[in-house]
Each structure stands twice: as C-alpha cells, then as structure tokens.
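These notes concern the structure reproduced below.
Just one protein chain is left out here, and the rest sit where they should.
Moving on, here comes subunit A:
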Amino acid sequence: MANVLQTSFLPSTSSLRRPSISGSKGKSQSLQVKAKIREIFMPALSSTMTEGKIVSWMKSEGDKLSKGESVVVVESDKADMDVESFHEGFLAAIMVEEGGVAPVGSAIALLAETEDEISEAKAKSQSSSSSTPQVVEEKPKQIEEAAPDVPAAAAAPSVPVAKAVTLGSAVHPASEGGKRIVASPYAKKLAKELKVDLGTVVGSGPLGRIVAKDVEAAAVAVPVAASPAKPDPVAPGIELGTVVPFTTMQGAVSRNMVESLSVPTFRVGYTITTNALDALYKKIKSKGVTMTALLAKATALALVQHPVVNSCCRDGNSFTYNSSINIAVAVAIDGGLITPVLQDADKVDIYTLSRKWKELVDKARAKQLQPHEYNTGTFTLSNLGMFGVDRFDAILPPGTGAIMAVGASQPTVVASKDGRIGMKNQMQVNVTADHRVIYGADLAAFLQTLAKIVEDPKDLTF
C-alpha cells in the first residue's frame, strides 16, 4: 500500500542560484528573488535501503509538475514505489537516467520553479554530473561541495560535439530526401541508449532502413570522428591510481570483444615466402601501389577459390555466403581502431584498389568515413608487421568468418629441398576463424592458395 512516498525535495538555493543574468530579460529579474532550483533526491523507501534503481521517469524534462504528482518510479530492495513531487515546478533536468542506480540521498533530478530556469538548471546538471549519468557514486559529494565546476566538465558531453561534426553527412535513402528517418524500433532504442543521432546514420536494412547494427556501428564511429574536437584526454598524462570509465567507443569495443567470446574460434598459421611479392612491390610502387593493397588483393583472390572462408554464421544455424569479397583492414586511430573496407577487392584492379585505400586512409584521418566504408567487411586483415612483430593472434570480429594476422616479412635462413641453405624473406600469417562454418581443412587449403598467389604474384597485377 505504502507505495506513494513523498520525496525529500530540498531547496538548495545557495549552491544553485543563477550565477548571472542569462537568456531571459526583464521578467527574470522579478522572478529572481524567489526563483529556486530544487534537487530531487533518491528517497529512502525502507530502513535497509542504501541505493535505489530508477525504474522509469513518468515525466520528461520540461514537463510541468504539480504538487503530489508522481514523478519517478524507484525500485528499492523491497518493492517499486512511485515518488511524488513535494513542490510545483518544471522537471528541468534528469540526472540519473532510467535503469541507473543512485545512492539514497543523492540528487536524481532538478526541479525548476519557472520555465525560464529550465535551461539554467540543465546547465547545472551537466556540470555537476559526470559524462555518464549512471556513474553516480561521487555525485552527492560534488553537490555538497557546492562548487559544481569540477574537472568532470573536461570529459563532459562529447555527444553534442560529435553531432556537429557528422551532421547532415548522410541522407537516408528511404526518407523522402532526408525529411524522414526510417529506423526499426530496436534501432531507435539503441540510438537513444548510445546517444547516436539517427539523422547521421546510414541504414543497411531493407530499403535503406536503419537497423540495430547500423546504430551500433555509428556508436563506434561517433567518438572517433569527434576525437579531434575535444582535448586529447590521454596526452596530459594518465593519472595513476584512477579509474576512468569507458568512452562510448571503448564501451562498444568492449561489448564486441566480450561478444566474440561466444564464437568458437581456432587458428591456423602459415609461413609464406615473400621474395616475389617484394620484387613486385618494388616494381610497381612508383605507380602508387601499396603493400596493404597487394596483400588485400592476394587475400581476395584466394578467397574467390574458397568462398567458405568468406562466409559467416549469423544465427548459429546457417552459413551466410557473402556475395562480395570486402576486405577490411584494421587501422589504429588515436588510441582507437577502425577497419576501412576495400570493397570487391577481388574484382577491382590493383591500381584502383591502391587509390581507394589511400582515399580511405585519408578519410579515416579526416574522420569522414561513412558507415558502409568501415562496417561492411567480410574478411579482416590485421598487420602489425611494421612494428617488427613477427607473429600474433587476432580476435575474430563478431559477424565475420575469419581474420588474418600478418606479421613482418623478415630475411630468414631456410633449407631447401635440394639440401641447400639459402636466405629468403618470409612472413608468418595466422588466421582466426569461426569453426561453426569454417573448418581446419578449409583454412589450410585457403592458406595454401594464398601462399601460392603471394609466391607467384603475377595474377595480382591483372
């Protein structure tokens, strides 16, 4: 019965009084005398309750509240309860989103007395809350300090910045010239959760509809694109002994990596002699051909003969044989990672492919990659050879069938079959694959083909 509690709204005029006259003019002066922004606190719903989870906000920001009206549903250790407003006013800012947990007594929202103060209260809440609203442990302390200009502001809202950068960069095919956004229900939910502006996402679903994976891909891309706009958080030096929450991209990477654990992978390695490839590279380097393009081309040609290695397992029940061979190549960017895709690498000639690669790398540096340019890969290449790494092991990106880790090509002393000892350039490659669809023999045969192509690279230039 006792589901309806009165929460403890405490006026905190001292700490949150309007600092200067902003926005509205004459009217605000008369209001200023009595104007207040109140905090809504997480109430103690039972004697044993130490923290509460926000089940749902019954009002959204900007809504008018009358006294006694239910504002929020809080789940305690015992039950869910409606929390009523003690005062009249406007719900100015929600500081703990739905699903977030806050300790008893910490502020979960701000209540403005007048409509004019909503924006001011919002600003307050942004500066006093850290970048992720869920992280609330330190919040009560900040409020007590009554000095909300804490360093959190530095890491604060990366999202608006991101919006500004990517805004208008894409027009939805199914949206009547960009007027409308067609996105599936889950895509919309995810976009809200991951704070992705759907207007900037290119849909890959039927008729260009935005589906969940597009949003996920965009969530990874947004922080990358935004990174130059904000002060580099790493450069000033990492403060030792601190815990730094994931950025949106790091969160997405983390999710992807954990998700990859559900895929049964195995690895097959191969040593390939690269003398012929090196010679070819030297010959056509002047025409703008890059080693990456050569490797991608060789891989693509090998994949033509082994379509199963270019397949993937989406639902756990079937092979998805991809119609095109799109080679994704991992590139490190500002502490992150992006995989520009060379589409139809088997069909495009090596010179065009090289130009395309250059273009992609330039775009990646300028943070202008479109989703289809980094999330349509069917096979991934990862090369750490430039660091002198001779062999390593790659994690299979979810949604693809295989990834190949390429080590450095190094002069190696080898014994040949006729009993001689010679010097050859050799590189080690190591393929990680999803064993649900790709079996050991498939990879072995693929690597054999790849080795043949690299060791006799004349086909690469056709």
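FYI, a contact is a pair of C-beta atoms (placed from the backbone, for glycine too) under 8 Å apart; a residue touches a chain by one contact, two chains touch by 3 or more; residues count from 1.
We take it that contacts and distances are computed from a predicted model.
Matching "WD repeat-containing protein 75-like", "BHLH domain-containing protein", "dihydrolipoyl dehydrogenase" or "Vacuolar protein-sorting-associated protein 36" against the UniProt entry of the left-out chain gives the name "dihydrolipoyl dehydrogenase". The chain not shown here touches subunit A at positions 1, 3, 55-56, 73, 78-80, 174, 180, 182, 184-186, 188-189, 205-207, 209, 211-212, 262, 315-317.
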